[in-house]
Structure formats: structure tokens, C-alpha cells
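First the structure, which I've put down as C-alpha cells, then a few questions once you've had a look.
Only a part of the assembly is drawn; its chains keep their places, and the rest are absent.
The letters A and B name the chains in turn, as written, and every chain counts its residues from 1.
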Amino acid sequence: MTKAGIINVTGYAGVELARLLHQHPQVDLVSVTGRSLIGQKLADVFPHLADIDLAIESEIADVDVAFSALPHGSSAEALLPLIKKGVKVVDISADFRLKDAAVYEEWYGVKHPAPELLDKAAYGLPELHREEIAKSSIIANPGCYPTSAILALAPATQNNLIESDIIVDSKSGVSGAGRTLSLTVHYSEINENASAYALDGHRHMPEIMQELAAPSVLFLPHLIPMTRGILSSCYAKLKKGVSKEQVRKLYDDFYNGEPFVRVVNTPPQTKQTWGNNTCLIYPSVDLRTNRLIVISCIDNLVKGAAGQAVQNMNLMLGIPETTGLDYLAVYP
Amino acid sequence: MTKAGIINVTGYAGVELARLLHQHPQVDLVSVTGRSLIGQKLADVFPHLADIDLAIESEIADVDVAFSALPHGSSAEALLPLIKKGVKVVDISADFRLKDAAVYEEWYGVKHPAPELLDKAAYGLPELHREEIAKSSIIANPGCYPTSAILALAPATQNNLIESDIIVDSKSGVSGAGRTLSLTVHYSEINENASAYALDGHRHMPEIMQELAAPSVLFLPHLIPMTRGILSSCYAKLKKGVSKEQVRKLYDDFYNGEPFVRVVNTPPQTKQTWGNNTCLIYPSVDLRTNRLIVISCIDNLVKGAAGQAVQNMNLMLGIPETTGLDYLAVYP
């Protein structure tokens, strides 16, 4: 059994990781840390984890693989000593996602704590970087929005189907905003409410651009009143002469055999991924304007965070990629 | 007092009209009809209308102004005899919205019942057609999505700010789908769920194109889990050399003095219009891609239907436009 630990378990991505790792047949979750609540039993703070008998510690114990759910900046710093010790790490934060330290500094407002490691980290989107992930021991787990956007558009950009002018209009459930209190996600404020935010630029934009190798992307996130789920509606101008059928065929081929991406025949719904690690993708063409429209759906806490982290861990450990992730979505 | 009647009161737009007309100081709601439930008291079917002492009839009584909340096709047919009698009418359905009967037939699949009247009908968006509405006695009340999209983009198209490539990504609350039962809006299906629909074209698209005089518009509607509200995120390529400040100034000027449109300084939220007749508009520019982004919010049942219908009635009657509509939004 592989010994796993979670650094900063106390947010939504952290506890979702705890849930998945506890249920993983080849992993023992042996240590969890927090920046607060230290000494408390995990089960007392999070009753749904009653079956996990661990206390929240200040320091991670001796583990084979460590997940960090710390905020950016702190995350890389906390992982450095583990990386040096040879522990395999999956960073849920943004610290190892951007290959260019200058871009990181521009968007995150801090100097990168370990720019020399950026080359060694794999961007943990298995559908694009499976082999690199398997060989790496530092995984930059993708952001939730980028996961939905990149999977939606990679078949188009890699097959050279589209001209530039990519627009990604994403709608996210509220858990994406985390467990930290704020008026924005106070129940009475966000229930029966919808809004756009980050109109001057969101940190997930450079991540999408990097992975799509796109010169420009307009990314606009929205908050809608549900707990889990991201629906991304992606628009791009189609090259002349590309038919709807060709688009569909290329998407089918691109994701053929992928365990966690399903190209579907009808517009997908976020609920169809609730609690599971699948990304649903529906490519279409608006014939009137000759635009590609791709709709993608994920559970932001699973394929958009903890589930993908486990998928990456499986690849690093050389065990079947779907291990511990073969749950159906919970419906309704 | 003006005598008003509602044809087919039993849907959500119909009962919202009943609520607003009952509270209107210069109107007596004297007659309501339905296609079912005939003979029942309105207050028994809709307990929130307990103060209205009317039974649901099969035929509209003698009125000065009639509102139709019938489905398209039936609506024009039901209004024709009233129009001939000189009754002022506001049609909540789509029957008089499209000026071109051929476009109507293409999108609605039926021959227009009264193409000769299309010229006499005013498109009931007061911010664009106030004078025409005041002179007309047939008002085509705009669709909910078009209201949000046209108000968001008219300042840009009329001021020649943008090149083509308009994309309207709208998110609607579930009441827009009406009171008719369907699995799509069965609570357990749509709660905690989001989806796009009508990817092959939605009937509100030609309406948006007509009013913006735009050669092409990509319009994609989404259903999100809330009862009321539409948030539209509109994208278009900005002409070169137009600054963010110019855009803002033109929007401010365009809607200067409008009682029911407010150009706001921060991204608006649908909840800020809950139960009231305002459209909130936030114009912005994505400097990286030189795109105009306009966010608009309305209550789909008020400014998107019943409230705008009352606003149109006020204009037709020559009374102050805000009469019976000066309620603040209900928050939270």
C-alpha cells in the first residue's frame, strides 16, 4: 500500500481528496495537515469523514506521495522539502502550472518560490500529458476552469480546426470559491443569483492559453447557484470548409479510449458528472456564423481538482489510471 | 380607470401580469381567461393572488386594454377580434415581434395569422421604440432573452462600435421555461444542474438580429438552477481605436434618463433585479483581445415579460411610464 498525505486538508478540495484516497484500494491515507484546527480529529470537523481515523496535524508525516491543497505561493514552499526527499507530489495549487515564471509572477503577484523546478513539473492533464505525468514526480494539478476549457478545445487547436478568437464562458458552482467565508458566497447572497466576475482577467486564463498554445483567449467565469459543477461554453471561429461531421469525428478520435472523457451526442449537464471524474464534451457547429461551439461539463471538485489529482497519482505510481475513481455520478 | 384583461392568465407571465396590474393605480383588472381551469377563482389556483376577486373565464370581457399570454400562433388569432374592436393590445407571445412574416414562418413553423398587421405593431422595447409604442395600439412585447441582449448591445451597434461576430451567452432561471410540466424543469433534474440548449438555433435569435440590425448573432441560452433572472454575457469585436472610457461614456449617454435601465459600475447580479423592472448593464472591454464584453441582468418575468408589458401599456395610455412599476427589487 502506498502511504499518502494531504497538506491543508481543510478546504473543499482537501476533504474531497481525503474521501477519494480513503476509498482508494491501493493507498493508505496516513497523514493530513491543516493551518488551523490542528489537533482536532478529522471526523469531528468533517462528519462525512467519520470513517477516517486521523487527527489534523501541523506537519505531514512520512509519506510516499503528498498532495498539497495549500494556496499558491505557500504550496510550492511546503512541497520543496518533500520533493528533495524524493516524495512524489501533486500540487492542487497553481504553483507549478505555468511554465514561465514571469507569467506566474504577473498573474499571482509573487516571485515563484522554485522556478528551477517548473521544467520538471508535469501539467497534470492526463489526456494531454499522460506519459510526462507517468515519468514525473511533481504534478501541477490543473485548475478547475482550465480542465473544462482545455479538454473542450484541445482537439480543435491540435487539429488546427479554428482560427483564433477563442471565447470561454464558464459557469461554476459555488464550491469552487472554497470554504473560506465571504459575502459573495454567503447563502442568501448567491442563492437565486448569477453573476460574472474577473472581467479584467482571471488567473486561469494564462493556463488555458499555455495548454492550448493559443495566442489569445477571452475567458469569463460566472458564479451560479449550485454547489458543484462547471459548465464551459466555448466558442471559436471555424476554419473554412470544416464540416460538423468532421469536427465530431475528430473529437471522437481524439478522446477514443480515454477513461474519463466522454464525447456525447446531446448537450451535457453538469449533474451528469456529480461526484465523478468524467468530463463530458459536446462539440457542435453554428452553421449560421460558422463557429465551433463546444460545451463541456465536469464536477469542479473531482475532475476539476481531487479526482484528477488521484488520476495523476495513479499514473505516477504506475497503477491502472482508473483505480479508486470508478464511481458513477450520483443522480439526481 | 382603464379596464384591463389578461388572456391566458395561468402561466407565469400571466400571473405576474395579474400581480402588477392589480397593484397598478390607474388600471382595474376586470377579466382573466384561461384555456383550462375555467370557472375556478383565480385566488384558489394562485393563493398569492388572494386579493384579486376574479374567476378564470373562457372569453375576455369588455376591456380597454388586453394582454395576451397565449402561445404563439394562438395569440395573434385571439387578439385579432379585439384589435378590430379598437382594444389596445399587448402580445406577450412572439406573434408580432418579427417584421418579416417569412422569418416568422421559418422559425415558428406556422404561417403568420395576420401578416398585414405586422407593420402596425410596435416592438415593445421602450428604450428603442418609445414614440412608436406610444402611437401604436398593437405592441409586440419582446422576448426575455432579446430584452437582455438588445439592451446590452444596442448602444454598441447604434454607435457603430463593433465589428460583427456578436456572441450572446445567456443564463436563465427556470421560470422562463414556464409552468407547463416537463422533465427538464422537474425539480430533482434541474436543481444542482446547468446546461446549454438550442445549439441549433433558438427562436429569440432572429429577434435579436432584427433589433440590432446585425447580420449575424450567435445566441446560446443556458438553464441554471434559480427561479427568476437572466444574465446575458455579450461579446463582440471592438472597432480599432475605441477605448474603454469611450465605450462607457456612450453607454452612459445612451441610457441617460431611462427609468428602467441602469448602467452600473460593477458587474451586476440577477438578484439585484429580483421582482423589479430594471435592466442592469455593465459594459467593459477585454483589452487583451480587444473585445467588448457587456453583462446585462433582468428579472425574466418582469422586464423580460410582465413588467415591460405594463411599461408598454403605460406608454400607450399616455400615463407616466413608471406608473405601477416603481418597486425596488426584493433582496436578498
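Methods note: a residue touches a chain if its C-beta (ideal position, glycine included) is under 8 Å from a C-beta of that chain, and two chains touch if they have at least 3 such contacts.
Not measured: the values here are computed from a predicted model.
Total copies of the shared sequence across the full complex, per this structure file: 4, with 2 shown.
Operating definition for what follows: only the chains that are shown with their structure count from here on.
Superposing the C-alpha atoms of chain A onto chain B requires a rotation of 180 degrees, rounded to the nearest 5. With centres defined as mean CA coordinates, chain B is found 38 Å away from chain A.
Listing the residues of chain B that touch chain A in their complex gives 165, 167, 169, 171, 173, 188-189, 191-197, 199-201, 216-218, 220, 222, 224-229, 231, 233, 235, 237, 267-271, 274, 282, 284, 286, 288-289, 291, 293, 295, 297, 332.
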